[in-house]
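Read the structure below first, then the notes.
Heads up, one of the protein chains got dropped from this complex, but the rest are sitting where they should.
In order of appearance the chains are A, B and C, and numbering begins at 1 in each one.
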Amino acid sequence: MANIFPRWSNWLPLKIIFCLLTLGGGVSAGVWYYLNPEYMRVGYQPAQPVPFSHKIHAGQLNMDCRYCHSYVETSAYSNIPTTQVCMNCHSQIQGTSPKLQLVRDSWQTGKPLEWVQVHKTPEHAYFHHSVHVNRGVSCVSCHGKVNEMDVVYHAQSHSMAWCLDCHRNPADFLRPVAEVTNLDWKPQGDKTQREIGAALVKDWHVNPPVKNCAGCHR
Amino acid sequence: MSKRVFQHPAEAQTGKRYWRSLGQLQDTPEFRTWLHREFPQGASEVEGNDVSRRGFLQLMGASVALAGLSLSACRRPMKYLVPFTKGVEWSVPGKALFFTSAMPSRTGAMPLVVTTFDGRPTKVEGNPMHPVNKGTTDIWAQSSVLDLYDPQRSQSVLSSGKKSDLAAFDTELAALLNTAGDGAGLAFLADGSVSPTAERLRHLILAKYPKAVWASYEPNGHELENAAVAAAFGADLEAVPRLDRADIVLTVDRDILGVEGEISSVRGFAAKRKVDGPKSKMNRLYVVENRYTLTGGMSDHRLRLPASRAGAFLKALATELAKLSGDAGLASLASSFKAPETKFKDKWVEETAADLWAHKGGALVLAGRRQPIAVQALSFAINASLGALGKTLELRKSATAPTVGIAALAETLKKGHTNALFILGANPIFNAPADIRWTEAQAAAKNVIHIGMEVSETGAKSNWHVPSAHYLEQWDDARASDGSYMVVQPVILPLYNGVSVNELLAKIAGVEADPMDLVRQTFLAVSGKKGDITADWVDTLKSGYTKGSAAKPVVATLQAASVAKVLAEAPVLTGADKDFELVFITDSKVDDGRYANNGWLQELPDPVTKLTWDNAALISPAAATKLGVHTGDVLKLTVGDKSLEIAALILPGHADTSISVAVGYGRTEVGSLGRNVGVDVFPLLTSTESRFRVGVTAVKTGKKHALAVTQEHGALEGRGADLTRQATVAEWTEKADDKTFFKKMGIDAHAPENFSLYSHPPLDDVHAWGMTVDLNSCIGCAACMTACQAENNIPIVGKEQVINGREMHWMRTDRYFASEGGDVDEPEMVSQPLMCQQCENAPCETVCPVNATVHSEDGLNVMAYNRCIGTRYCANNCPFKVRRFNFFDYNERSITSLYRWNMISEKGMADSLQMQKNPNVTVRMRGVMEKCTFCVQRIQEAKIAAKVHASDSAGQTTQPRVPADVFTSACAQVCPTDAITFGDIRNPESKISKLKDDQRGYRLLEYLNTENRVWYLARIRNPNPKMPDAARAGSASKGGHGHSEKHESAHTPNGGHA
Amino acid sequence: MSKTALSLETPPDLKRPALVSNDRSIGWVSHNVCDIVEAPTPKWWLLAISITSPIALMGLICIIYQISNGVGVWGENHPNGWAWDITNFVFWIGIGHAGTLISAVLFLTRQKWRTSINRAAEAMTLFAVICAGIFPAIHVGRVWYAWFLAPIPNTNAIWPNFRSPLLWDVFAVSTYFSVSVLFWFVGLIPDLATLRDRAKSKLARTLYGIGALGWRGGNRQWRHYEMAYLLLAGLSTPLVLSVHSIVSFDFATSIMPGWHTTIFPPYFVAGAIFGGFAMVLTIMLPAAKIFPQLNDMITRHHVDKMAKIILLTGSIVGYAYLMELFVAWYGVNKFESFTFFTARANVNGEGWYQWAYWIMMFCNVISPQIFWFKKMRTNYIVVFIVCQFVNVGMWFERFTIIVTSLAQDFLPSSWGHYAPSTTEILTFVGTFGIFLTLFLVFMRFLPMIAISEVKGVLPEADPHHHHPKH
Partner (left out) sequence: MSQSRKVYGLGAEFESAGALLTAAAKIREQGFSHWDVHTPFPIHGMDAAMGLGKSKLSAVVFVGGLIGLLTGIALVSIPSFILYPIIVNGKPYDWRTGPAFFPIIFELTVLFSAFTAVGTMFVFNNLFRFYHPVFNWDRFTRFTDDGFMMVIEARDSKFSETRTKALLEEIGGKHVTLIHD
């Protein structure tokens, strides 16, 4: 009897194996890249109901973050300013600008503004703003250069691994508490960030939870 | 959650401000932590409907699933941040605010501090400044928060069953009052917790309508006691036991440490029970009772006696005392009292009498509130002759003027002249004594207006039902059990448009004032001051009560004549010899049924029987053998022409000819949780001389009823010396210098020294958290369990799941019956709170395949819920079985739909219940293991507060450290006897760092080398050496085999499901 | 196996019963084994699979229900965090040991009689391991997060706990399954070639052809083939011992009285072989009845030998039981002795599961003792019955170990009874459906007997065997 399979079938297995390897590699690479907060979160930039520009307020006008996010030093939560806060200035400045129509409506009707949330801590993680800003972690470390953003976007991945980067080496990120809201701060003089940070870690006895899951997960 | 919540009641803000300033002003540790305490994720700013913290794991699951479908789906679903339009004063998103308040109750209101997050009260704690409770509370206060958010509360005015509104009611009310004239046609029925303001309005009303009838009724109230006091000492007085002064206490059928005592009594007793060495003085407790109660559990000597024989016992005691004291008056009183002939354990009465007499002035005898007036009067006579009056037994004027009883009111109503009957909170149709036939009486009234938090059986049969506000929603005032005046502040606007009783009364009285002014006027009257009282008012709101307003004791002497009269006229108890007696006991959870729809309370195991979601006929093992029943067999109880069927529950230590049943179950007009739970025994209750009935016959019906008992096994199996270590004062004195006396008991006595091949990785945090539990002062009241449930968002699982053994309580109070030689008739009862022992070498950690439970540097066995995949291996390897697994999605599924296919059954939790959840604690989903974490959320908040406080201040020698004892765990905070102590064992100033090295300190299963962080302080018994049964004290820990085998059923009430 | 040129002379034949009776020829073997596959589908087979497959389906439905509603639909509770789930897992994984053991250990020890049973036994192993794998997979509360067990880098920077016996299980069971599959398939290659070359239909020829990987039976292939087979056998032997040892670590490394026992690994392995052989016989005996032509290959001698092994391992298990009791009595630990004498043996009437314990004792220790008698060892009926006892007994052994230790442990307050739920029972029944269905399919489409290996042990196969050619 003759051969069951044609000649070319001898190469088939190799080809199949090759395809499978490529496919598998491709899939894992895709998962690795796309299902990663680095991709999923960073750059998330939803349109806001009111075209509020941090660039103008925090950048050009050089307003301090804490003017609006007033509780960041006392509360776990960095609050979104009330309409009241907007109106403090905008009852005088640009009182008629159509951009601010929603704000004025809200002020008159009492119906709150609905801002789209950009940075969201997972529900099982408890991030505490005040303990960070009071211990020399700058806004910029997590939120990026908001003072240069017209529309706020997600600047960092906010993944657990990312949190741990800082919790493991705080020296690379800490700065004097006074400079926390200064998003453009650079290490002063001849000192590097690491030297400054190391000094602060030593003086303040900084030891963020690393092994202690309960530090963030309760 | 509804937006209303965030509009803080304007009035409340004053309270807020003062309270807050008080925080800075009064620098007590509690306040410092409270002020420092903060929490993430201002719930107010995440959109109302988004309750993602509840369903967070599902969300994660969802996003993972979506990821597979399309990459765009990887972006998180759009969420909105909704800030206030105008900032709310004092409200900082994510920070707690605290208000003083008080929980009204017939036994004296509970002084409270209410925790609110973004305008939502989430937890109550005792008011640490109030002398009565010093920051502690009880199960009812703890679970009252759940009542507030109960989605099945009455939510609208009902006009003869149909939905109506307040306006309509007001016009109707006006019409009624116009025709009221002198009030001849008006009648009022109030419940026992009458506030001073209500009392004031009552007088105004009676002034306006002099002929109106005002009655009050509490099914578990003090009517008999008041009558007895009146007989013994004169009218409108009340007798206050001072256990904090008593060295020898004898309770006769009186659960003074349980449901028949106030928190002041409990704390007083505990104060006398605290010991720091064999030398320290300790009180002695004699208990005579028909069933095991918490009091009996704490007793040094216990006599098992049917309630109907309490009189006989007191008679015998009085006779003995009369002999010793030569008090002829007492002798004659005793002899004039005709009690059935009874035989007591030899020398029991004699020795007890001798001991009491020996401690003349420091002795106290208490008779049960259910006992006939004569018996209670006799007990007062005995106290008088023991010189207790003004010392261990104080008398004071009662705050409320006397009223007619419900029976009298029923008679009036039946005459049919009543035009309008106002029922204020009471629920007589359900819980009035059967023989007064209240239903007919109520029907005889032309208009019945019922105000209450739930429609209830009574509201359903009334022409008008008005939803009343929860005490956290209304301005009111109250008196603590020491009589001090407290203001009840609203911390949230009424969720369901409830009206406070005061507002209603004000309308009737024609008083025009807003609710706060009503209270302020009362305050003015109470303070007895003239002119501007703002300062005092402010001070009262600050501290939660008016200082120096406690009731003053009055000097009173025994009115022998009237007592003699009462005793002589007392009917002789007949039929007590044959059949059983039936004792109506106050339920330790739902009280008279008012808390029937509170899931926390329904699921809370009864401290003694460990029964949940039910009531049962408690009988002794001997009686069970006689009747041929086991736990779960349904009995038919017949007394007179009435009878009912109820499941039997065998309780060791119960009197053989006695049956005890808890009232308050079997409600029909109530939310779904409480409906038809248990059996209604009120039909057997009559307004007779006493709250027990004799001549009851019990027969086995052959039916079965599954009882949900959380502790299947009550015997110690000879492990008493390992688990619950005890010693008598004598034994302890002998070993006073032996540091290892309590540490080397049971298996630890001969187990070799532990040593490990490994060196423990450094637990190098500045803190090291630990806990001690003083078994000597723990009465086993289970308040800690409720506090834990409220603090840690612990779900309820329902009766069926409890039967399956899946209750979720993170901590439990174990209750053991044990005695040498396995005597089930008169065993000892030992309670032991058991929470996660936070082993330094935690066996649960190494077996977890995904590192979901690991150890923190400050010595906690922490649990990362979102990492857990639910293998349950950790729970298996836990020697204490304190880990709890979410077998179902208890937070997302109603307890009735657990077995319906997930994809087709409804999900989600009522908004109002979501509002109750503690935003600092993750709500766990199904398939996740959970456990006690020493309230790690409080620990973290405290650490964070310390770090924030430290900020960049230079020159710190260590890392920021939480000051000693500035905060504590929920269970330690609530504990009425301060038996639980939590703190930093590494901080030399902390209480615990000393307590844990106490000679009595020992750790469970030391030989396993788990290095527990929980120390138990051994229990010390103080028996009277002369007593016949002195030797039995502490026998539970003498290593004898717990119970005899043949009586296994006795402590395996739930043995049904193997 | 290859001998050197020097030893071309075979040793004088020992008086051993022929491995294949009636002096069958090489052709006869391939014909009769392949006949089973090539013959038209028999009625009984259709009947059987139409019974087993619905049962399997029911099992799957139960699993879906359990996953969608939660573990609560089972009977587990506090304190019994594990019960039927892990019992069934250990039960199946134990059965899954016989196949590899027969293939590997008997191969290394030159037990030629293995050749007629190893193929079916290996198939049985695979199917049993599949059933076993189901339970640990679905017993977790959140199956969809089971990938947390895999040590892959992730954005949480968290890794599994390599110290957890449960993770060891994951590695052990998956390794065991993979290696068994390889072992089985490698053995199949020459036989698939036989089927390929006998196949009539194009489809069959193609399919078997693909399976045979173009096998040409050249000696230059045989020598690598045999070396690979030898190495696989050498690897599987420690593997098969390790797997059940590791399963026993789930218990042995814990601190629960009744689990925390150093004797567990050998005791579990012996038990696995014990139960495995019982299951092999449970399947082979009916098969030999159904296919009379196999009777010359699966002879009484095979049954006799396997019965002997059951007797041996059964006695080892019995010894382990007694040793546990002895240690519990000899040691001073009251918790330990309570577990063994009260919770299990129930000498004083407070144990809850004594029935499970005594069923185990009778089935595993008493019943095999009948195999001391050759008459009994060679009586198929008796052997079959005893095997059923052993199957039952081994299940109850695991149940006893798991449930009694959890139900009544250190603190009496936390004691609790356990009762299985319907879903739980049906799931277990379902796995039997899966097991039998798979085996029926295997029976129908693959050679149940290792053709080339049997040929290899025929007298005719010996190059120096001379007898008249048929």
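Methods note: a contact is a pair of C-beta atoms (placed from the backbone, for glycine too) under 8 Å apart; a residue touches a chain by one contact, two chains touch by 3 or more.
Predicted model, so just to flag it, every value in this text is computed and none were measured.
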Touching partners, among the displayed chains, of the absent chain: A, B, C
Of C:43, C:200 or C:220, the residue in touch with the unshown chain: C:220
Of B:257, B:429, B:842 or B:980, the residue in touch with the unshown chain: B:842
In chain A, positions touching the absent partner: 1-10, 12-14, 211
Absent-chain interface as seen on chain B, which is shown: 756-761, 763, 840-843, 845-846, 851, 854-857, 1011
Interface with the unshown chain - residue positions in chain C: 1-5, 8, 25-27, 30-31, 151, 157-163, 167-168, 171-172, 175, 178-179, 182-183, 186, 189-190, 193-194, 196-198, 209-210, 213-228, 231-232, 235-236, 238-239, 242, 246, 249, 451-453, 455-456, 460-466, 469
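The rule we apply is simple: only the chains that are shown with their structure count from here on.
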Residues of chain A whose C-beta touches two or more other chains: none
Chain C, residues touching no fewer than two other chains: 158
Residue numbers on chain C that touch chain A, as the complex places them: 154-158, 196-197, 205-206, 209, 214
Contacting residues of chain B [partner chain C, same complex]: 57, 61, 64, 711-719, 722-723, 747, 750-751, 801, 804-807, 812, 814-816, 832, 834, 843, 846-851, 867-873, 875-877, 879-881, 883-889, 898-903, 925-929, 1004-1005, 1008, 1042, 1045, 1048, 1054-1055, 1057-1058
Chain A residues within the chain C interface of the complex: 1, 4-5, 36-38, 157, 159-162, 164
